[in-house]
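Working notes for the structure below.
One protein chain omitted, others in place.
Up next is chain A:
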Amino acid sequence: MSETGKSRRWMLYAPLGLAAAAGAGFWVMLRGLQTGSYNPTGVPSALIGRTAPDFSLPPLDGADRPGLSAADLRGPLPGPVLVNFWASWCVPCVAEHPQLMRLSRDGVPVLGINYKDKTADALAFIRRRGDPFTRLGVDEPGRVAIDWGVYGVPESYLIDRQGIIRWRYAGPILAETLENELRPLLRRYA
């Protein structure tokens, strides 16, 4: 056989090599799904297990709620708190809102960060639908959201009594998410 014949033989192994590489990759993904290091639905946050990044946000004019800063999230806290990034222009936030109201009625502090919004619109939103937030910071330029690594609104973070971020959820917390995921976590970190 000539040189070209040999290289042709090697070409025939290329599909096998590619398939094996892909298989190894898929295996790593499946392992990661179980350990939590690979999560396709959310963005695996680098913040999980850490304290919140430094920030300080002014309050929303006319909302009668104090602003929010990293100091409010440092432990020890009286109980776990939920940090929620939202905006009045965000449709899923409307779907999420009743769950936030329910949490606030149940005494879970919901700390809001209003993301890239107009003051008047944000005010109209909470006046119409109710205000679940114990504190409400305004992140009009979206700078703090970048530090948190926010994927999009709505997005929520659960912070335990020591001020450690335990859970991140990118997307609206629907009734199902509240019961199946958030409530057990709230009990665990209570």
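Methods note: a residue touches a chain if its C-beta (ideal position, glycine included) is under 8 Å from a C-beta of that chain, and two chains touch if they have at least 3 such contacts; residues count from 1.
Convention: contacts and distances are computed from a predicted model.
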| item | value |
| --- | --- |
| Record-based protein name (UniProt) of the chain missing from this complex, from "Stage II sporulation protein M", "Sarcosine oxidase subunit alpha family protein", "ABC transporter ATP-binding protein" or "Heme lyase CcmF/NrfE family subunit" | "Heme lyase CcmF/NrfE family subunit" |
| Residue among A:A22, A:A71 or A:A190 touching the omitted chain | A:A22 |
| Hidden partner interface residues of chain A, rising order | 8-9, 12-13, 15-16, 19-20, 22-23, 25-30, 32-34, 38, 40-41, 43, 94, 175 |
